[in-house]
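In this view, the complex is presented without one of its protein chains, the others remaining in place.
Letters are used for the chains, namely A, B, C and D, taken in the order the chains are written, and counting of residues starts over at 1 for each.
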Amino acid sequence: DTLKKIKDTGSVTMGVRESSGALSYTLGDGKYVGYHVEICQRVLADVQKQLGLAKLDIKYLPVTSQNRVPLVQNGTVDIECGSTTNNLTRQKDVAFAVTTYVEEVRIAVKANSGITSIAQLNGKTVATTTGTTSVQLLRKHERANGVDFKEVLGKDHADSFLLLESGRADAFVMDGQILAGNIAKSKAPADFKIVGEVLSVEPIAIMIRKDDPAFKKSVDDSIKALMKSGEIAKLYDKWFVQPIPPANTKVGLPATAATKDAWANPNDKPVEEYAKK
Amino acid sequence: MPSWDWQLYCTDMVTEEAAPKCFGAPGYETYLDAMVHAWGWTMTVSILGLLVALIVGSLIGILRTVPNKKVALFGETWTEVFRNIPLIVQLFLWYHVVPQIFPVLQGVPSSVLVVLAIGLFTSARIAEQVKAGILTLPKGQRYAGQALGLTLPQTYRHVLLPMAFRIVIPPLTSESMNIVKNSAVAFAVSIPDLAQFALQASEQSSFVQIFLPVTLLYFVSAFLINRIAKLIEAYVRVPGILGAK
Amino acid sequence: MIDIKNVSKWYGPFQVLTDCSTTIKKGEVVVVCGPSGSGKSTLIKTVNALEPIQAGDIVVDGTSLTDPKTNLPKLRSRVGMVFQHFELFPHLSVTENLTLAQVKVLGRNMTDAKARGLKMLERVGLTAHKDKFPGQLSGGQQQRVAIARALSMDPIVMLFDEPTSALDPEMVGEVLDVMVGLANEGMTMMCVTHEMGFARKVSNRVIFMDAGKIIEDCAKDEFFDNADARSPRAKDFLAKILQH
Amino acid sequence: MIDIKNVSKWYGPFQVLTDCSTTIKKGEVVVVCGPSGSGKSTLIKTVNALEPIQAGDIVVDGTSLTDPKTNLPKLRSRVGMVFQHFELFPHLSVTENLTLAQVKVLGRNMTDAKARGLKMLERVGLTAHKDKFPGQLSGGQQQRVAIARALSMDPIVMLFDEPTSALDPEMVGEVLDVMVGLANEGMTMMCVTHEMGFARKVSNRVIFMDAGKIIEDCAKDEFFDNADARSPRAKDFLAKILQH
């Protein structure tokens, strides 16, 4: 029971990412920031108020794609504020708060490559990152549409982007905000562009332990309040449109219709239900 | 812990649908297919890397014992450079940096670069062992060879190396096992090996169910190499010495 | 046959040999003795150019070792050498030990090499062990094989470096017997040894070294029987070594 | 003092000692000789219980070694032992080598242990080297330190296993001198050695072993001077060892 644990110990462990674009990343020196990190901080402030704690000690624990689910499961992390897709497989092991961001999986290419859609990727080399749902997505797409491309998997997003930048790959298929973030930070942002159809729509949410309805309710209520007040749109603007530290670059990715829809109708539907429509 | 789901291994990795056959069903790639395929990559990278490491490492190790200062210095430098930078960093340099400096390498597939990186990294360690093996031989052996009129290369070929290699089989065995384990970094440059499979598949399904068989496969592979080395060791054992212990 | 002329040698700053000179004629048996560390082994190794020298010259059968044009491996193949620790090749059988250099260095064919090797093995009384490995032989047997190996190359001179000092006392005899036989047949020999019995029995001359210098170089009888004429260091050494 | 009764010992299926019996009285000096591998070292090690025995019994100063109640470390501390390869502790200085067991085993305080150790060091003539490390000493000096180390424990008997066979010929004398001194002072000694000069000079009895059996066990004079009464194996051995 997470609420009790927080109350008893006066501390909470927040799972964060080292570099998940503007959602969650580090400034070094143990400082973690980003859209989801800030939402979580607001949520935890509410939790503190609800529990009547004078002081709540937030511990930040950087997690990776590989260990985030086990860590939430085994109690190391109380609330994971990274860039986790809400899907059915994961729902077997963990629970998700209401969706705060809807990701669209897109294709980044070199601006001068002339590629504008996935169909043109036939025979090309496509990069994506190991241990992400994009890999599966890409393979699904390949099989369904009979396109044939060579896939290369980077160790992490930065590596994958480097594959594109150095010409080892012709395209980088990944979550739109990650593509936008990497392009924004690159040496020559104008050399890249995001093109083509949306390959998939994925609800990204804050992850918490399964079978803890009380905690889920607190978190959900807190987030819903942000949505209702319109506060969440301001947070989004701060991280995805305005310049952000450390290099003061802009991601430049205004909220999509799908994201706005998720704010208007708070829900914790998994990715499978988005795919249906 | 979640319960064990045997069906998982017969499930298609892409569509998450059950395949008609667990292994080798056309049009499907089950978890089992992918794992076996990945294992193949791990072994390929390891064995080719081992070949590079053994050949280059032996050569460098020999150079380091030659009574010629310049040649020996070259061997020393080689060893120091390749063993003092973490493999994962070297791998990255081979993949992303070296081709920028030598554009000819740009077209080289990443699997070749990985084999080179792992092979050369391990060559430094093997050179170290081979050198130690040659130096543990009594100095008199070198003298005896030369006193019979053998040239230096002949002395190495017929006198020093046959014994030195026998002596260093045990440390070379553990280096060979290390190479299988070290190959787990190859995924970082997009080799679809066991490590990459483990990371991708465990993301799509359960951690324990993927990592347990993968760990076992690594274990078995290392063990296999160990057994082969033991066979070689027994085969080349000289009556009357070594092995007596 | 062997002409050692003012040889000096250094290991770094440490001088191991200081201005050593002597001559060994064909058929002569010369024993070299002296305290440990006096440079005996080093001297005998320089005769074979196994250790380079920094000053002086050594001429073996008319060929200068310091001449850069000299083919050292070829020269060495004509000088037989026997070591304290035998230095048989442990991974080769006795026969292979005997034939390796004959084939690779002298270019003999395998049949001839084997015939020659086995003849020498017979000479040292070990024909029965021809297929064993060195590790399966006793020390005395190994040393006799080492002598046979050197002899198989038809050397013009044999060098011995303490051939019996690593042996069990019972085995010393069998090796010395072979050496005495060689000496009696007229082989030219230079032999570092502390076996004064051997020196007395077969040597023509005794060289005594101390601290890298040749201190005594005289006929055997003179060395042993005219003790009063010897240097104090040599007297002292002889006293110690003959005491028990 | 030492009673060896029908001792047999096996290494796996291989019998190293077969039914060995002998008695060593206080003040006696017994020399053990025999060919390599005959079990001399093994026998002397069993006296100290360094090697267990499978049959028979050994009684040292009234204490049976096979009695499970016997405190072996305590017994061993009263039996001095000197090894072929000295076995000084290379990581300790000479003084530390001498005092370690006195302090840790006998429980002496450091001052007493040092006094005792230095006295023994003086006895072997090495006081000047007390602060050196074993690696800085010559073989003969190391062996003398090893004897001093054993003596510091005030042993009732001293065991020697080929104490001079790993030494350069010149150094043999200095170690034998110390041993002769000990024997003359009445120390009980059991000594594996091939130094027949030593055996002749100081021993009371000679034991000859072959293939794990005690073949001869007789007074010194009988052994050396009545060669005809000896077994063929012993005669053969003596001939070999005295030949050169």
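Following the convention adopted for this analysis, contacts are C-beta pairs under 8 Å (C-beta built on N, C-alpha and C of every residue); 3 or more make two chains touch, one makes a residue touch a chain.
Criterion: contacts and distances are computed from a predicted model.
Trainee: One chain of this complex is not shown here; going by its UniProt record, which of these names is it: "Dihydroorotate dehydrogenase", "Monovalent cation/H+ antiporter subunit A", "Phosphoribosylformylglycinamidine synthase subunit PurQ" or "Glutamate/aspartate import permease protein GltK"?
Mentor: "Glutamate/aspartate import permease protein GltK"
Trainee: Where does the absent chain make contact, in terms of the chains shown?
Mentor: A, B, D
Trainee: I'm checking contacts with the chain that's been left out. Which of B:T30, B:S110, B:N182 or B:Q200 qualifies?
Mentor: Result: among the candidates, B:N182 touches the missing chain.
Trainee: Among the options A:V37, A:C81, A:A127 or A:L162, which residue touches the chain absent from this view?
Mentor: Within the whole complex, the residue contacting the unshown chain is A:L162.
Trainee: Out of D:M1, D:V59, D:L100 or D:V180, which residue would touch the omitted chain in the full complex?
Mentor: D:L100
Trainee: Going by the contact rule already stated, which one of D:V32, D:V79 or D:V202 would touch the omitted chain in the full complex?
Mentor: D:V79
Trainee: Since one chain isn't shown, list which residues of subunit B touch it in the complete complex.
Mentor: 80-81, 83-90, 92-93, 96-97, 100-101, 174, 177, 180-182, 184-185, 195, 198, 207-208, 211, 214-215, 218-219, 222-223, 226
Trainee: Applying the definition given at the start, please give the residues of subunit D touching the unseen chain.
Mentor: Counting over the whole complex, subunit D touches the hidden chain at residues 45, 48, 50, 73-81, 83-85, 87-91, 100-101, 104-106, 133, 135, 149-150, 153.
Trainee: In the whole complex, what residues of subunit A lie against the chain that is missing from view?
Mentor: 13, 18-19, 25-30, 59, 61-64, 66-67, 70-71, 74-77, 156-159, 161-162, 182, 185-187, 246-247
One rule holds for everything that comes next: only the chains that are shown with their structure count from here on.
Trainee: Have a look at A-B versus B-C and report the one with more C-beta pairs in contact.
Mentor: B-C
Trainee: Mind checking the centre-to-centre distance between subunit A and subunit D? Centres are C-alpha means, answer in whole Å.
Mentor: Whole-Å distance between the two chain centres: 80.
Trainee: Distance from the CA centroid of subunit A to that of subunit B, rounded to the nearest Å?
Mentor: Chain centroid spacing, subunit A to subunit B, equals 37 Å.
Trainee: How many angstrom lie between the centres of subunit B and subunit D, each centre taken as the mean Cα position?
Mentor: 52
Trainee: Two or more other chains touching the same residue: where does that happen in subunit B?
Mentor: Counting only residues that touch two or more other chains, subunit B contributes none.
Trainee: For subunit C, which residues are shared contacts with two or more other chains?
Mentor: none
Trainee: Does the chain-touch network form a line, ring, star, complete graph or other?
Mentor: line
Trainee: Which chain pairs here would you call touching?
Mentor: By the stated definition, chains touch in these pairs: A-B, B-C, C-D.
Trainee: Name, in rising order, each residue of subunit C that touches subunit B in their complex.
Mentor: 45, 48, 50, 73-81, 83-85, 87-92, 100-101, 104-106, 132-137, 149-150, 153
Trainee: Which bits of subunit A are touching subunit B when the two form their complex?
Mentor: Touching subunit B from subunit A are residues 65-66, 69-70, 89, 92-93, 127, 130-133, 135-136, 139-140, 143, 152-155, 159, 162-163, 166-168.
Trainee: Which residues of subunit B touch subunit C in their complex?
Mentor: Residue positions touching the partner: 138, 140-141, 143-151, 154, 158-159, 162-163, 166, 238-241, 244.
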